[in-house]
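Please read the structure below before turning to the comments.
The complex appears here without one of its protein chains, the remainder shown in place.
Our next item is subunit A:
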Amino acid sequence: MEPIMAVVIGVIYAAAIYMMLRRSIVKLVIGLILISNAANLLIFATAGMTRDAPPLIPMNGDPLGDVIADPLPQALVLTAIVIAFGVLSFAVVLIRRACQIVGVDDLDQMKENDT
């Protein structure tokens, strides 16, 4: 499981960075969405993946012997998803306003602040 996940995560990171390097700001936001998901998967994968085992100790179970998933990465990913959702919805609104004001979907046209 882990090797497949590693490859998948790597591909998502690569795709995200490719999208972020495009000139279109819509693609930039797609890149941001992808990269935050890649980071979430990365947390999940590095913390060790346990299949078919909820992060709960069964009633009368042995807390040390039984196989249980680590609940902490799940909590981290959940928090990170919520934060990423908030930030990305802001980003989507931002690019919409920016497109309306500037009138183009092209980062190269947004150089007024650069010198």
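Going forward, a residue touches a chain if its C-beta (ideal position, glycine included) is under 8 Å from a C-beta of that chain, and two chains touch if they have at least 3 such contacts; residues count from 1.
The rule we apply is simple: contacts and distances are computed from a predicted model.
Trainee: So which of "Polyamine transporter subunit membrane component of ABC superfamily", "Response regulator", "Heme exporter protein C" or "Na(+)/H(+) antiporter subunit D" is the UniProt name of the chain that got left out?
Mentor: "Na(+)/H(+) antiporter subunit D"
Trainee: I need the residue numbers on subunit A that touch the omitted chain, in ascending order.
Mentor: Residues of subunit A in touch with the missing chain: 20, 25, 28, 32, 35-36, 38-40, 42-44, 46-48, 72-73, 76, 79-80, 83, 86-87, 90-91, 94-95, 97-98, 101-102, 107, 110-115.
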